[in-house]
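Read through the structure below, which is laid out as structure tokens, and then see the notes.
One protein chain omitted, others in place.
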């Protein structure tokens, strides 16, 4: 790890650790995170950002998962990046993003000097805390960034299992030109959906690192039948499996980073989100088994991580969704194409680019 | 258990235990088993049989599985039963049976004073040791028993994983009237296929009882790091799971017995074969894990049981096959029909009939 | 040969016609309850429902008529329980009294205790909770520290109980506690007391579970004066009393039907699909359910005959918890959970409820490791 990256992670980690003391205070978390400029990490310098390597920015998102940050840093990073790519003003306030199923993207229509958009954006994250919502629509085979004001949208508020805001948006709007911006060819609805999945992979990997930590620690402290339960071989074996799941999630999330800029390698994200989601389920089952009843309580910290992990594995495509997408590609390549498919995806001859 | 049943099981058990010493000698096993009259257990007294309750006869089949009997007692029981039901002579020699996929039964045609049959009977068990092969075909919506001489059939010999003979038969034959016998309405190709599955359930349950026994015993004898491995908590926990799989297979096999005479309850066989097959796979994985390398050797007795269990779970319908058949019925009954479906199947208001 | 036999479960025409009666009652009684309410299973609390069940004579179904029972067979009771669970009836109010506390009093209670309490239970008017776990004793029950100091006119109780299900709505608690200072005697120094929860000095605080629901409580005893006649059975017999209940607790239909409503709503969500994946997954779960129900009914028969099927009961519970936990996992693989489709609203609600509850299923009534330890003991391994 180079110096600038470790400095960044140290700084962010210290902040997130401090914010963990007030896990419900999204406003405070947001202010402090924005104060460090973190939401601009993926924006180029011309737009006032820091132009960090993607791997570094995503490492911060993983830390946010690890410390259960109360603010949507990942969504903001992506939204700002898109605003910059589209040449729009970076949101001073809090941007977020919304997605459709990439197989059924939003369609834009031109009517006189206005744009019209009609459709649904289900379970859009953090809209109630946001000042700008961005999404990607299609018009005439082009990708367009839509820059939307939350209060202009018909919204049905809701939350995921972890009480994080998820709002169903219904769009039936006229938009001005400044709200509809051209995007590069590679940044379409599918890219956005996959990038959302990429964020969740990092958050899952981060959260699982904490779940492993707290479970190992708990097992060392909890005494039953006169000794810490961590001394029981059956518990040790389970903790070992928990560690393997945390490790494979981290590895899968790392692997997916390579795909951010490389459309030929998007299947890495499919694989990673499927694998991270599966790891989350298996790891939590063990964490709860080791914790016993205390882990099932709202007050104990495992609860926060459990409900986030159970939600995140579903968001931006569940295991089922991504396994099917990946399986489709594998089957299309045929039996003799399997191994070449895997090696092509796994090897970047140029290394991870920004 | 009543006295006659326990006497029967005692006698059979003693014989099978003795025969276990020569596990490859099918001829000897067959002679001794026939000597006790066991192949006639399900034949009525008018045909020279013993007319045992089905549950008792199948309990003997389970014992055969438990002791890895080298002769096809189950197949002979069913074949003789069918011969008796069709009013044919009971085979003095060694009868066996062959099945088709019940969705695609053999069709019989009448041509002058002969019958013609054309089709395939894949993986027919023990044909090379048999003097008569019976199967069920359809003619004009009637079930007919075909009584075939093995040497009249085009045969491609083979074996299952356990080296038990399994022969692909090709039928393109003219048959006399005495080879084509009427059967009751309830005894069709589907009944035969299901009855084969019922046999395998018993054999799997019996074999798993032995696998559990030998694995527990081995763990108590094998010393590592200065103590028997059975003293390790991780091994104990695995053996407990092995026991649950042996138990559920036995319970599922018991449950299926009720279906032998009751066409309304055939789904019990689907459930039992699926569950026994799954139990076999899970139990063997543990048995081998506990045994270590010795379990992988041809010389050690676990090998015999492993290869039989792996074969039997596939024969007369794999887990996939029966799960799909059962799932089809459950889905057809709909959500609110699930529980009534399960309770109707599970409760015989008349008790197990012969 | 290891004896793992599960004898043929008893059958009776009478129990099957009773089943129809229960179904008719529940069809009317539960009409309009949502799937989300039904998946609560035996955690759903409805005092009115319990009272109406009591009016049918269906609480304390097997108990002697002199205490308000109906003197029906254990087999009919099994049928009643599974029908209640399968229908997703809100049985929590009377559940513990009917299943554990009432039978305990019947077996060990004084005549006065029986006459005072049992008829009220059968009328669905008297609810119980169990004071078992403590902050430092979970699976290791004998490590309980709550101390009931014997004094002239009874006991002075101090201590804290945890995970007390519906303690905040119960009238009584059966309290497992120490009645001797001799901590060397981990088992013999324990007793059970019948505690009126309105006594001064008892504080009941909520413990919210993962989903935010309030089922559990912390119950704190501070110098609570308990009369002498609250003792259940003999002094020092607490451990034995608890042990003898465990087999009853482990093998019933509540140990494998907790997520049946997830499967039911899954089947509804799959209607109209015609694919192998659905058929195979649903068929597999049905095969598990049918086979396990067979074992559970077999254990019920053994209990009815007064046998002691500790090993068999532990096997049923271990397999049951696995099945209950498998159902939501498998459901997630069949329906795309990433997009909560309005057409499948009930399914998603039920699924999300279950996801947050199932971790407890391999903890309650003995953790998976403890159960497998019991099975290993049954195999002669320890």
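Order as written gives the chain letters A, B and C; numbering starts at 1 within each chain.
Rule of thumb we're sticking to: a residue touches a chain if its C-beta (ideal position, glycine included) is under 8 Å from a C-beta of that chain, and two chains touch if they have at least 3 such contacts.
These numbers were taken from a predicted model, which means no experiment stands behind them.
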Name every shown chain in contact with the chain that has been left out of the document.
A, B, C
Tell me which residue among A:169, A:252 or A:309 touches the hidden chain in the full complex.
A:252
The one of A:147, A:216, A:285 or A:302 in touch with the missing chain is A:216
Could you tell which one of B:29, B:42, B:123 or B:169 touches the chain left off the display?
B:123
Among listed residues A:180, A:270 or A:304, the absent chain is touched only by A:270
Would you mind spotting which of B:94, B:265 or B:307 touches the chain that isn't drawn?
B:307
For chain C, enumerate the residues touching the unshown chain of the complex.
275-277, 280, 333
Residues of chain B (touch criterion as defined above) contacting the omitted chain:
101, 122-123, 161, 223-225, 232, 234-235, 281, 284-285, 288-289, 292-293, 295-299, 303, 306-307, 310, 314-321
Chain A residues touching the chain left out here are 209, 212-213, 216, 219-220, 230-231, 233, 236-237, 239-241, 243-244, 246-248, 250-252, 254-255, 268, 270-272, 274-275, 278, 319-320, 322-328, 330-331, 334-336, 338-339, 341-343, 345-349, 351-352
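The working rule: only the chains that are shown with their structure count from here on.
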Provide the C-alpha centroid distance between chain A and chain C, rounded to the nearest whole angstrom.
40
Indicate the whole-number Å distance between the mean C-alpha point of chain A and the mean C-alpha point of chain B.
52
Return the residues of chain B touching two or more other chains; collapse runs of consecutive numbers into ranges.
233, 237
Multi-chain contacts in chain C: which residues touch at least two other chains?
369, 372
